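Right, one structure below, let's go through it.
A protein chain is absent from this complex, but the other protein chains hold their places.
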Amino acid sequence: MTTTDATAVERQIAMVLDLNKCLGCQTCTVACKKLWNRDSGTGYAYWNNVETQPGQGYPRRWQETGGRTADGAVKRGEIPALDTDYGRAWTFNHEEVRTGVGGGAGKPWLRPDGQPQWGPNWDEDRGAGEHPESNHYFYLPRLCNHCTHPACLDACPRRAIYKRREDGIVLVDQDRCYGYRFCVEACPYKKVFFDPQRNVSTKCIFCLPRIEEGVAPACARQCPGRLRFVGYLDDPAGPIWKLVEKWKVALPLHPELGLGPNVFYVPPVGPVAFDGAGRLVEDAPRIPNELLERLFGPRVHEALRTVREERARRRRGEPSELMDLLIAYDWNQSFRLPVRAREVL
Amino acid sequence: MRFDPVLRRRDFLRLAALAAASASSGCSLLVRAAGRGAPAGAGAMRRPPRLGTWEDLYRQRWSWDAVAKGSHGWLNCRSACNWDLYIKDGLVVREEQTANYEASEAGIPDFNPRGCQKGACYTEVMYGPSRLTVPLKRVGERGSGRWERVSWEQALDEIAAKLVSIAERHGTDAIVHDLGPHFDQGPTTAVRPRFFGFLGASMMDDWAEIGDLNVGATMTFGFPHIGGSADEWFLSDHLVVWMMNPAVTQIPDAHFLFEAKYAGAELVVVDPTYSATATHADLWLPLRPGTDAALALATARYIWDGGFADLDYVREQTDLTMLVRLDTGRFLRESDVAAEGHPERLYLWDTATGRAVIAPGCAGNAADGKIALGRLRPAIAGRFSMTLADGATVGVAPVGALLREHLEPWTLDEAARVTGLSRAQVERFADDFARARRPMVLSSWGSNRYLHSDQMNRAKILCLALKGAIGRRGGGYHNTGWVGIEGFDGVTAAAEHTGLRGRFAIFDLVDKGLLFDLILDQTMRRKSRAQVQWELGRNYEERNACMANSASMNLAYQGVRDDLDRELAGLYPRRLSEYDEESRAHGWMPRLPRHQQPRAWFTGGNNFLRRTNLPQRAIATMWPALELIVDVNPKLTFTGMHADYLLPAAGYYEKPGFKYPVAYVPYLHYCDEAVRPIADSKNEWEIFSLLAERVQAVARARNTPILDGCGKRPIDLKRIAEKLSFHGAFGPQDAMKVAQRILDTSTSTAGMSVAALKETGIAKYTGTGAVGGQPQLFNEDWKGQGVLRPATLFTEKKWRWPTLTGRQQFYIDHAWFLEAGEALPTHIESPKAGGDHPFQLVSCHARWSIHSVWRDDPMLLRLQRGEPQIYLNPGDAARLRVADGGWAELANDYGSVLMRAKHSTMVRPGIAYYFHAWEPHQFPAHKSYKEITPGLMNPMHFAGGEGQFVWRFGVWAPGTHVQDTRVSIRRGDLRAWLARMEKERVRLEKERARSTEEAAR
Partner (left out) sequence: MTTRRSLTLTAAPPALSPGGYVPRAYADRVTPTTARVDFAAGEEGGAWTVALSWHAPRPVRALDGDPARFLDAAALLVPTTEAAQAMTMGAAEDPVEGILWRADGERPLRITATGWGTVVRQAAPAEWAADARWQDGFWYLTFRVGAWAPLARFRRLAVAIWQGAERERAGLKSVTPVWIQLP
């Protein structure tokens, strides 16, 4: 098996997330966690997380610690530290508090063991800028990008990582993996997680059992903000193709890394900014362009322009296919997945 | 039979390729909308795959034995969502939204999938570390944490004996039932008011006390709850989120806002905080906290002066036409003009005929229940004179004239000065609002937490009324409407029989004369059906229910009277306690228990010691007087920790129920008993049925006499179980049967059955019904089709609003209001509660919990920082040298608490912001921010005696207001602080011991 074989696919499944609809509610995070990551070794691991941007994210400093330089060359990545970068799954002293209520002011109170230093949502709603003229933040849900050229696959000396031919889902073979964690190091999105109990690395499986039956991944299907679209990149009847290829408003995260992410984002349009005197500054967006460009590349400006123009069109009472798509009138149409067969016992 | 895994794998791949090919060729027979519900169908098992490759390990995880439908019924969550509950090995292992809603109309987004992160992991709470599963009896001091497990028999016998003896010694109203805000509309909630009703206990209405009651809306509309289905948001062209944070507190519905933006609407968020909702706005208005009325008043003036007002609407639908006497400030009444005149017959000035005419639809105009003006052309400006019955001549003016005069100072510049916004911001806001065709204001329950929130909401509603937006499709005021399930009321109420006999019980329960009059009024079409229901329901409550608002009880018994008098000193002509006494003397505001401190306390859907303001006062005064404290709850709460008995109730997925019916999503949500109650827990229908049997047995053994309840109805404890069970028709195991009865007896659930709901989980309401005898939506045409809109009964059918004037009322001529200068909506500065401290302590409902449920759940705590946090602007924090993640000490005149600081740019400098409902036992020394939150009460809200100012459950009551609280902040030193608290505790203990000793001497 050569590297070329390993990444060649017949079709590529993809997801689009409209950040203008994200509530930061983390239903996706919980849905994913409940379904896939309840083992003792995966307490700290969130295949799906939602982070506040600007912010250090989860794991902390993920944008600085991956195995790629800004021009896509390989560099040595880092494995995030449990307490200071991921945040361990704190345990709590419920029992102690329940039975030790009496006594003085020093009686036990409910709290995490140890002193938490970081967690999957540590910088929730922190943002940047000066209140009220320039403060800003938005939510960035993240999952494995199921890249066209996955850094994790490239990093695995055992070839335990593969890209499924039929849908392009990137998987860590749990039988082959010996827990070397080069994938954890190399992935610039830090979306491979090591399970120290089982001594294997794990990652988002794009809910493959569900996909196989035409059911959208839990993070997408359970999203009450209705901001996720799932389908195949080459399906011109589906929302993915229209948002990514036709309207070009959905962009990959950190395209400069050259991995070809297959998760795309409609960038956020923030409220109007003010100047120091409280005058509205219509042409200076509250979310700095540089921040968005850093995340989504230079095409973000065109994407934002398209979203604004189409919204203005709709505001004038004219039709807009793009706005209709993003409104997602019929939620079921957000997902277009073929049903496949399945074997049962 | 064994399959060759290799062959099977190959077949599988071939099929997959086939499906893929058909999809890409556009021949998409196999492509389906992938959001559709449980792929295997509700109730069906999904078998795990055989283990062929490692991928099958994951396929195995996505398998289950059965699926049931459920929701989070017993939860004070303003939404409702349908969930598939996945059952494996007898446990509910996870939940996922069913997502089987439909769009209300073509061209409007559907409701799917609803849900939130909390609903997606209730199973964590259900099987979590705070779950109660066996009956417990306290063996140490209250709050000592020492419990022993007892049998249900022992627990219920002991509780029954104590209840009967308390009832005999102190009267049944010394038993307080604090249901609290967590409840559903199924049998397990219904049994509580049913049990406590037949027991004659005092039932507390917490709505206002917890700060949720929109009394500003009651003043204006005559009722507090207004709002249709959430998809109506999508129809607006100008959405103003004004004291609400739907991205955090209305998660399943928030998408309609952002979709409306895509459809062309402008989204404006008015909030000092750059909230999660504000991040999505077109325009964010970061005003100074508590100055919202100023912004609204300037906007109203701008609308008026700019000619943007819908004057036809204003003349018909508002009181701006009603004449006010310029000498007294009172409405001109027929009793002023004619000796035999009716005091609630009010006038407008007809410019067509040049004379004062009795207003159609005003409260006293019994002949005419409609407000349509016909040929009348009433003035809203000018001054006129009237000759009174005594011959004197007085000047009169329509409310509109007074209002315009009142608005004169509220220029854009003045609003900018008061709100701290720039003139440009205020102007942009006012101009966009004024030019909008369908402006809509979202104003949640959280909009009632300033002392002067009533003014803010009155002023906001004024802007909408001037635009003619209220009751117009796509416009109006959304603060949560309710569909009503009358069958639920039927089970809670005092009727003890089923069938015809039960139905005729109404003749015993309401005033017969009134009943006759109302039936006649409805027949003669002098009153709408809704109006008749409204008045009948009120009469039923007045005559039968031992209900009172809990804020009045707190004021009487919680030991906060002096605190609140001090807080309000100088703000009103008299002291708060004087208003309270006057109100009681007039019989305006009921107080229970009537004669003394509560002696027994039952709770369940509630967490009183977590929720109440200044809980340290309650623990020092009210708690020691209680001879019995019982918490019937699935979960251990802070209040439960200080109780005598903990009775484990079944959790949300362990009992039949109906989620309470918010109009946001106009579907009934059924909660199935997906699994049996865990361990020894029982559903409340069973618990209270069994308790009623024990109470009845004890009362019979002791031959307990007939007691006088709360003075309204005789209470016969010797028959309580007979009555509760509808004379044996519904036994302790019959919760499911009761659920069906509720469906069978509700107009909003026509044709629904529990059996069908087990399959679907939801069904669209078939009408708007009534809650507690109160119609809420005032839309009798809606039968389950289309967007659900409120108040069309008034705006389209032209029936009168349930106010004194019969209109949306902006002028209040109650003597107290006139005296206090609050007759018209106005801006009043937020007082400094808790002392003159530099930071304003502002709260928001939480993203991470529904009140204290989920607050201590490890899974969700890990997605926060694990501890209660106080959010500070980074600049303030730097100045105070309070580190991010470090301790911050918050102190004011009431004490001091420690919280973890969180730096956030969303917070306005000068504000200390928190998300509410942390349990006190999550704070050092179990002292939460509630210990420094006095919870102001507004004396105006004790008013009564006329028009819409009549106490009624969840309609008109004084509440508490927390947002005016001020604190000082400094860097916290845990060890030193704990030492200080311990010293203080010891000092207080000694003081108490000394005073007890002195009292004994």
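Going in written order, the chains are labelled A and B, and every chain counts its residues from 1.
The definition used in the following text is that a contact is a pair of C-beta atoms (placed from the backbone, for glycine too) under 8 Å apart; a residue touches a chain by one contact, two chains touch by 3 or more.
Remember, predicted model here, so these are calculated numbers, not experimental data.
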Touch partners, limited to displayed chains, of the chain removed from view: A
Candidate in contact with the missing chain, chosen from A:Gly24, A:Pro54, A:Gly67 or A:Pro141: A:Gly67
Of A:Gly103, A:Pro196 or A:Pro298, the residue in touch with the unshown chain: A:Pro196
Residue of A:Ala151, A:Leu253, A:Leu304 or A:Met323 touching the missing chain in the full complex: A:Ala151
For chain A, the residues touching the chain missing from this view: 3, 41, 44, 67, 73-77, 79-82, 86, 88, 151, 153-159, 178-182, 184-186, 193-194, 196-197, 199
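Keep this in mind: only the chains that are shown with their structure count from here on.
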Length of the line joining the C-alpha centres of chain A and chain B, rounded to whole Å: 35
Partner chain B, residues of chain A touching it in the complex: 10-11, 20-21, 23-27, 29-31, 33-36, 87, 89-92, 94-95, 97-102, 104-107, 109-112, 116-117, 119-122, 124-132, 135-139, 166-167, 171, 173-175, 205, 207-210, 212-216, 218, 221-227, 230, 232, 234-237, 268, 270-272, 274, 277-280, 311, 314-317, 323, 326-345
Of chain B, residues touching chain A in the complex: 3, 8-9, 11-13, 15-17, 19-20, 22-24, 26, 28, 30-36, 39, 47-50, 52, 54-55, 57-59, 61-62, 94, 96-97, 99, 103, 107-110, 112-117, 120-121, 123, 129-130, 140-141, 143-146, 247-248, 251-252, 254-255, 258-259, 261-264, 269, 274, 276, 278-284, 286, 421-425, 428, 636, 641, 847, 856, 858-867, 871, 873, 875, 885, 902-909, 919, 921-926, 978, 981-982, 984-986
